[in-house]
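Note that this complex is displayed minus one protein chain, with the remaining chains in position.
Showing chain A:
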Amino acid sequence: MMSDAPALPSETLITAIAALLADVRHVAVGASSPMPAAGAMLRQALDEQTRHVRLSILGSVAHNFFTNGSGELFDCAGQGRIDAFFLGGGQIDGQANVNLVGAGDYPQSKVRWPGSFGSAYLYFVVPRVILFREEHSPRVMVEQVDFISAPGVSPPDVYRPGGPVALLTGKALFSFDKTRPGFTLVSVHPGETLETIRDATGFDFDHPDVVPQTPAPDAATLALLRGPVLDKLQETYPAFAENWRRDLAAQTQHC
């Protein structure tokens, strides 16, 4: 059966996201974010017996209870009712500044990305912001972003209950320390080493002497992922769910 196949890389990432969401009451997931949505759904499934984790998934009808238009998410965050949120970025730097606007000079960027969306607000007010970007390369993980859509840290006089706590990529997991400020390598995903992470990262980061591997999901977690989480994800992200099923089928045939 499908559930006997070893963990896919994406399943390890989703499991890492769920771990970063430990103890949250309400997690919001922005548009076009299938893996963060899956991680939030896994968190909910893992805690089902003990508590209810509230999910707000933009673009979903079943997992979105807002009735006051697209502004309600920001109002809700401003009221302190959203504990965790995800941000990506065309560029992310060692101070956890994120750039969603473009590469090169502003405003006539060499490469223009969509824009800052809600980042210039949510990064300030959501206590646990998880930076998530699958591509981990020197062009994304840069020393300094070309445009600050949202800053990693703020001066002491700026109202800032929120901010980044972690950076998860397709290669590794980092934690963020706002007092330094800077990232610390927490673990590397299967197949990666401290050296491969250094080569792929444009900024300096701290690391332990021995870097552990990002844990793969155990059998019980895999069963949740391939059962209720995959089924729930289908509604909002049908194409992502389909690919996931296909990858599982292909892997089972290989085994």
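By our rule, contacts are C-beta pairs under 8 Å (C-beta built on N, C-alpha and C of every residue); 3 or more make two chains touch, one makes a residue touch a chain; residues count from 1.
Following the convention adopted for this analysis, contacts and distances are computed from a predicted model.
Peer 1: Have a look at "CoA synthetase", "Beta-ACP synthase", "Stage VI sporulation protein D" or "ABC-2 type transport system ATP-binding protein" and point out the UniProt protein name belonging to the hidden chain.
Peer 2: Missing chain, UniProt protein name: "CoA synthetase".
Peer 1: Where the complex has a chain not shown, which of A:G39, A:G118 or A:P164 is the residue touching it?
Peer 2: Considering all chains, including the one not shown, the answer is A:G118.
Peer 1: Sort through A:P151, A:P164 or A:G182 and give me the one touching the missing partner chain.
Peer 2: Touches the omitted chain: A:P151.
Peer 1: So which of A:G59, A:G202 or A:P228 would be touching the chain we can't see?
Peer 2: A:G59
Peer 1: In terms of residues, what is the contact footprint of the unshown chain on chain A?
Peer 2: Contacting residues on chain A, toward the hidden partner: 31-32, 59, 61, 66-72, 74-75, 78, 100-102, 106-125, 147-151, 154-155, 157-159, 239.
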